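A single protein chain has been omitted; all remaining protein chains appear in their positions.
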Amino acid sequence: MNDTTAPTSLGQRLGQHRLLWPAVTLLLLLAVNASFNPGFLHLEWREGHLYGSLVDILNRAAPLVLVSLGMTLVIATRGIDISVGAVVAIAAAVAAWMIGGQVSGGAPRLPMAVAIAGALAAALACGVWNGLLVARIGMQPIVATLILMVAGRGIAQLITDGQIITIYYAPYFFIGGGWLLGLPFSLFIVAAVLVLLHLALRRTALGLFIQAVGINPTAARVAGIRARRLVVGVYAFCGLCAGLAGLLISSNVKSADGNNAGQLLELDAILAVTLGGTALAGGRFSLAGSVLGALIIQTLTYAIYSLGVPPEINLVVKAAVVFVVMLLQSAEFRATVRSAIRRPAVQELRA
Amino acid sequence: MAALPPPATPLLELQGIRKQFAGVTVLDDISLRLYPGEIHALMGQNGAGKSTLIKVLTGVLASNGGQMWLQGQPVAPATPLQAQRLGISTVYQEVNLCPNLSVAENMFAGRYPRRGAAQGLRIDWAEVHRRAEALLARIGLQIDVTRLLSSYPVAVQQMVAIARALGVQAKVLILDEPTSSLDEDEVQKLFEVLRRLRAEGLAIVFVTHFLNQVYAVSDRITVLRNGRHVGEWPVAELGPSALIAAMLGRTMAEQAAQQQPLPEEAAQRPPLLQTEGLGQAGQLQPIDLQVRPGEVLGLAGLLGAGRTETARLLFGLATPDRGVLRIDGQEVRFESPSDAIRHGLALCPEERKTDGIVAELSVRENIVLALQARRGLRRTLPAAQQAAMAEHYVRLMGIKTASIETPIGQLSGGNQQKAVIARWLATEPRLLILDEPTRGIDVAAKQEIMAQILQLARAGMAVVFISSELSEVVRVAHRIVVLRDRRQVGELPAGSTEAQVLDMIAAQAA
Amino acid sequence: MRLNPKHLPLAATVSLFVLLASVGALRYDGFFSAQVFLNLLIDNAFLVIVAVGMTFVILSGGIDLSVGSVIALTTMVSAALVEHHQWPPLAVIALVLAMGTAFGAFQGLLIERFRLQPFIVTLAGMFLARGLCYLISIDSISITEASYSAISQYRLPLGEEASLSVGALIAIAVVLLAVFIAHCTPFGRTVYAIGGNEHSAVLMGLPVRSTVVGVYTLSGFCSALAGVVFTFYMLSGYGLHAVGLELDAIAAVVIGGTLLTGGVGYVAGTLFGVLTLGVIQTLIAFDGTLSSWWTRIVIGALLFFFCLLQRFFTSRPPRR
Partner (left out) sequence: ADKPLVLGFSQVGAESEWRTANTESIKSAAKDAGITLKFSDAQQKQENQIKAIRAFIAQKVDVIAFSPVVESGWETVLREAKAAKIPVVLTDRAVNAKDDSLYVTFIGSDFTEEGRKAGRWLVDKMKGNAGPINIVELQGTVGSAPAIDRKKGFEEIIAADPKFKIIRSQTGDFTRAKGKEVMEAFLKAEGKKINVLYAHNDDMAIGAIQAIEEAGMKPAQDITIISIDGVKGAFEAMIAGKLNVSVECSPLLGPQLMAIIKDIKAGKSVPKRIVTEEGIFPMEVAAKEFPKRKY
């Protein structure tokens, strides 16, 4: 139970904002990076665009942010989607296969727009499939999506025939590797999805319905919410986000790798959502929190690379950071620390 | 009995109890004295602080001040477990049991009879089941104790919770609205048990909103108002109107008169809703109902009579496997509540905790939820309109809340119930089904809600009214359909008495 | 005999397992032999053990992602101590069991004391345990110690051509013990109660805090025990052992009919969940014509049909 007094000043209200601790963590990580690596915050204009570590982090985080957004909504409805990595691979494979092409460059097998639409359609279909298993058949989300997680990579490899398909068609590279107004184009895609999603949650009752279904599905149904449709829709959206991420990734590395594209992305996405303060039990969620969570993960990864951490201890470092972040976020932990600090002080006074 | 002067030292004494939630004081300098061998009624309006006091006293919530003595010794239980060890046995307001465990397990979790070597590592299931059946029999319930708790309706769950609390050797027994969905028979059986325990020297705290029950069993009354202690009286010294005045801080207007038969011209209108042999195997025998616009149809019956099942069938929450449902003479089939809602129906469900509130959402969001669901995703209610609507119902129903943005889970039980009713009123339905709408609601609010229902009916809304409180049913209904053992057994006109309804139920038993 | 509806999911899992096995027996030569079925136990002994620990965690409404890594860490520590430091095997086994238990208890304490989400705590635990493996050695360490090899190769003969390994025997013992704990001890019942409704369990005066810690401790112990069995199975310590095993364990538990939301399920179901996953793999190995990607697709499809049928069998009319 929360026994603190009512927040009055702006500072206090800020102190109780649920995004405070994720934001603090991100800043801390950036500070660590900057102190060990003087060039870290440096940005310069090179070949008509911004160049620097911060840009890299944002660019690299783009697919993770997209997937985390989809995952946030799924988690808010009490679900989970562990197939996103496989969907990334499928979308990448479909796009790469449709574009095909030769080393010389030249014309793609199918127009690029068709390839993109095809990839997104495949991803959407994957999402709908997940949603139907969960909402219609009533499977538990984790097994429902496990099915696609296992089979999906097989499907992706089937499409690519087990090869890594290299893409040679230059216009396709723009999606994940191009620049617009000096910034990576992928950021614009992320921003667009974020804005659209935000509007959808603000301007429609979507947010209300998702939360109601996540907190109390029975009550939501009694109140007349069509929970099944909503759940299918949410999984479909998550699939679509994964598909977009697949396009970004395949375009950025100019190839589609059925086996490795999006490997372990599901774990990172779920971690991002939880680091952002959304509970896995469903209900209240925070898009901004998930974005922050994804940025934390990517900044951490980047720090590991750029600080010269030996690969053997990558995981230990990652574990340590996750422990610290989650402890910081825990009100109980902060209270314990506070009382541990205060108690000696009180004893001193008594003495 | 009540004439005896209380012994010198209280069994349990509270002084200066204070409790704040996020800076809002909900208990302010509360004191309470419990003597051995008394039943002590704790009274107050919805949100007065009764349940909070009980939670503080049993270690669920930490207090922000005050002291507590048990048999003269200062105590401060920090968890419900500690409170239990001190001999305080509690039934909390909402049913707080585990739906996934069997009835017997719910009654004995934490104190299973064991057997086997070394003090008994192993639970003796046969013993558990035997004792569970015996204990339930004491309050007159004969059910299969090995079935899951969730397979029983809330009234049965409530009795299981009571039985659990009775099953321990306690010094103090606390019952927070134990009777809110029980019918008269069950209540009487419970009272018999309570009287026996009182004779054994237990101190019993009893919270209820039924004044007649207070006068039926309790010895003394403590009244809270707005988190403050109003006073403590022997029951003989505080008559009903004085009690109401102490609770409300004002007197209450006289109750509305008995319902009159439906006016001729209204009775001629074609029925809004009509069922012909509607039923579901194993749940409800075929039933024929008609409700006209402007009519209040009461459903009466004892526990498990099938009233809730009827409501669920009408609203698409359960699927009938026989019979026809007609709305405006057109045959319809509801696959889900949203179909029913589109035809202008509304159901305020019996189990507010599981089917009603969405705990972490705000009062505002809970109130607009059904209306918004009917309008669909895209036709969003503007924020200003939502706020206005929420404010309106908070005022109309007297919902006690810090603001309309407070999560509904933080409201007191009765206030949650009011908000759920408000949710359905806000949809302005053509037919409103109310299943135990007054459950946990205080006297003043009850009157307000009944008046509201009558007014809506006068304005042309059809109402199906279900309540374990027969007095309420006979007061508001134009017609009463009586159910028994999940079968329709008869119908009574407006103006019938409670006795007539009970006679009809009993007649069928013969 | 009428089946208690509580046991319906369990019955469905068992019958579907039998169905899958019959399909294999009909289609493939040599499939229907005692040893093939005993191999399911031998080859999945460690999975059975972790999945049993996981069952308790999931029943309590939590999740434990660290199990695979704890297995890897156990094998690594065992191998390093036995091979590089010549510790006696019994001391090593005692130490790693204590270590796994302590690891689980640590996670449980974090979850319970600071109200952290089990998912992230155990995810960090997963990173940590695997990271610690690499700190010991990034290469794999073979175990050549005599008693380890002897245990690894020991087979308890059962009839003509069938036998069971030590690991499988341990797994069977663990399942039996776990069934007892889950259904006949207050600890087990408290786990169910917490999964059903934690708040209610607190109000009922159940020892929720210690039980939550206990559940993760138990899972840590099971992971370490599985690690010991895995060490016998592989005779090596390696940082990449048991990668992704947590997902297999969760899948086995869920396929066994346990609800991920907690409070509903059976340990015995978990055993059949593991066996089902095992039989799917055996079917594919016996088939032997599937390419790598078709292998995955077919596993997915079999999982799908299994879960579909399971839902079909267990879907009951709604409450009441």
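Labels for the chains are A, B and C, by order of writing; each one numbers its residues from 1.
Throughout what follows, contacts are C-beta pairs under 8 Å (C-beta built on N, C-alpha and C of every residue); 3 or more make two chains touch, one makes a residue touch a chain.
Note that the coordinates shown come from a computational prediction; the quantities given were computed from them, not determined experimentally.
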{"item": "Chains still shown that are in contact with the chain withheld from the display", "value": "A, C"}
{"item": "Touching residue (missing chain; options A:46, A:136 or A:342)", "value": "A:46"}
{"item": "Options A:252, A:274 or A:290, residue touching the unrepresented chain", "value": "A:252"}
{"item": "Given A:37, A:204 or A:336, the one touching the chain that is not displayed", "value": "A:37"}
{"item": "Those residues of chain A which, in the complete complex, touch the missing chain", "value": "37, 39-40, 46-47, 51-53, 56, 60, 103, 157, 161-164, 166, 177, 249, 252-255, 257, 259-261, 263, 301-302, 304-306, 308-312, 314"}
{"item": "Those residues of chain C which, in the complete complex, touch the missing chain", "value": "28-31, 33, 35-36, 39, 42-43, 133-134, 138-142, 144, 149, 152-153, 233-236, 238-244, 278, 281-282, 284-286, 288-293, 295-296"}
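Rule of thumb we're sticking to: only the chains that are shown with their structure count from here on.
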{"item": "Touch-based graph of the chains, sorted into line, ring, star, complete or other", "value": "complete"}
{"item": "Chain pair with the higher count of C-beta pairs in contact (A-C, A-B)", "value": "A-C"}
{"item": "Chain A-chain B separation of Cα centroids, rounded to whole Å", "value": "44"}
{"item": "Interchain centroid distance [CA atoms averaged], chain A/chain C, Å", "value": "29"}
{"item": "Multi-partner residues of chain A (each touching 2 or more other chains)", "value": "none"}
{"item": "Per-residue multi-chain contacts in chain B, two or more chains", "value": "none"}
{"item": "Touching residues (chain side chain B, partner chain A) in the complex", "value": "20-24, 61-62, 64, 315, 317, 336-338, 340-341, 347, 349, 354-361, 365, 368-370, 372-378, 380-381, 423"}
{"item": "Parts of chain C lying in touch with chain B, wherever the complex brings them together", "value": "4, 6, 180, 184-186, 189-190, 192-193, 195-197, 199-207, 263-264, 318-320"}
{"item": "Residue ranges of chain A touching chain C (in the complex, touch as defined)", "value": "78, 82, 133, 137-144, 146-148, 150-158, 162, 258, 267, 270-271, 274-275, 279-280, 312-320, 322-323, 326-327, 330-333, 336"}
